[in-house]
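One protein chain is absent from this view; the other protein chains keep their places.
By written order: A, B and C. Residues from 1 in each chain.
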Amino acid sequence: MLQMDRAALAAFLAAEFPQAADFAVETAGAEGVVLRLRVGERHLRPGGTVSGPAMFGLADVAFYLAIQARIGPVALAVTTNASMDFMRKPAAGCDLLAEARLLKLGRLLAVGDVLIRSEGLADPVARAGMTYAIPPRGAR
Amino acid sequence: MLQMDRAALAAFLAAEFPQAADFAVETAGAEGVVLRLRVGERHLRPGGTVSGPAMFGLADVAFYLAIQARIGPVALAVTTNASMDFMRKPAAGCDLLAEARLLKLGRLLAVGDVLIRSEGLADPVARAGMTYAIPPRGAR
Amino acid sequence: MLQMDRAALAAFLAAEFPQAADFAVETAGAEGVVLRLRVGERHLRPGGTVSGPAMFGLADVAFYLAIQARIGPVALAVTTNASMDFMRKPAAGCDLLAEARLLKLGRLLAVGDVLIRSEGLADPVARAGMTYAIPPRGAR
Partner (left out) sequence: MLQMDRAALAAFLAAEFPQAADFAVETAGAEGVVLRLRVGERHLRPGGTVSGPAMFGLADVAFYLAIQARIGPVALAVTTNASMDFMRKPAAGCDLLAEARLLKLGRLLAVGDVLIRSEGLADPVARAGMTYAIPPRGAR
């Protein structure tokens, strides 16, 4: 059921994403992926907390990789919906870990969720429901 | 940490909700609650599938009870946001089980998610991100 | 561009929806539909306010009709995502009016939003972002 493992996803990320160096694939399986955001200056907003767009980007890439793990490198899948709750300030000076979970992999839509935590802390920082449209098989 | 257990939640539900007979509290803990929807004629739409509003109501009540389990019977908590993904048709003739998970219990907002499955099946039917506003302590 | 006008939508609603008597189509055009919920006892929760599931159902049916207005009576379109914000208590003893707006009508997905107001009041009670999956042309 797994088309791409951790190493294959890491290679895909490095080849396709300009900001690939910001991310590290921690684990990859049929149920989902854990992705690290190596938090740096450009992800912070004044006060030192990780910005909303940086967390959105983390959730989006994590879920995208969870889909690739199952169907292989389909560069054309696109986000159609992202519903995100921001719950707590990320801990200062910590990386973020996003746990993406694939709940449905249909022919046309992939649906799931993502939970983001500061590394080493149990309380989640943010959560997201994600939907991606998958290009029809002939168009991939 | 647990203010109300399964029996207390069931009693609360029976006292406060006109449609209490539709629901049964399966489990209740500090992390969340599992709530059953006893699917009947009035929850179905033509074709025999459970209606969207019935699933919305199930997610909403399940998350509400997950909050009560932790803070006690606060009748005035209100839903402020619900973001729901409908993934699969519920299985015909089956009850639905909603697993509500409390991810943040703040002073003013409670945030979490709910996963709904047809009883006995692993693939989820729907998921929801939920936010409730909690009345300030003096107003409860 | 309009496949069904107000009268056609009303007839469709009456034929297909068990609770059709709860609703009245106020206006219908290419951009969207205004749908009335005739608020009755069964839509209320204790305290006299309209329940969340009743508002969800109103938003869902209003957006569904906005799609039908444009593509004709496609009974198989299904809700895939609904993200709803509840902002104010509906006024007691008032009908609700839902203004559904179609923002995208693609081959596979229809996306838009719904604004719900108590009749005669300007401040919205709730809003929703809605996505429907539309069955492929051959399957309709």
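The criterion applied here is as follows: contacts are C-beta pairs under 8 Å (C-beta built on N, C-alpha and C of every residue); 3 or more make two chains touch, one makes a residue touch a chain.
Please read these numbers as outputs of a predicted model, since none were measured by experiment.
Engineer: Write out, one label after another, the shown chains that touch the chain missing from the document.
Structural biologist: Output: missing chain touches A, B, C.
Engineer: Name every residue on chain B in touch with the hidden partner chain.
Structural biologist: Spelled out for chain B, the touching residues are 80-81, 83, 108-109, 111, 129, 131, 133.
Engineer: In terms of residues, what is the contact footprint of the unshown chain on chain C?
Structural biologist: 81, 83, 85, 87-88, 103-104, 106, 111, 113, 115, 123-124, 127-129, 131
Engineer: Residue by residue, what part of chain A touches the chain that was omitted?
Structural biologist: 16, 18, 45-46, 51-54, 56-57, 60, 78-87
Criterion: only the chains that are shown with their structure count from here on.
Engineer: Hey, which chain ends up farthest from chain C, C-alpha centres compared?
Structural biologist: For chain C, the chain whose C-alpha mean is farthest off is A.
Engineer: Same or different interface residues for chain A and chain B, judged by whether over half of the residue numbers are used by both?
Structural biologist: Same: when the shared numbers are divided by all numbers used, the fraction is over half.
Engineer: So chain A and chain C are the same sequence; what rotation in degrees superposes their CA atoms, nearest 5?
Structural biologist: That rotation is 180 degrees, given to the nearest 5.
Engineer: Measuring centre to centre with CA averages, how many angstrom lie between chain A and chain B?
Structural biologist: Centre separation, chain A to chain B: 27 Å.
Engineer: Mind pulling the chain B residues that touch 2 or more other chains?
Structural biologist: Counting only residues that touch two or more other chains, chain B contributes 81, 83, 85, 87.
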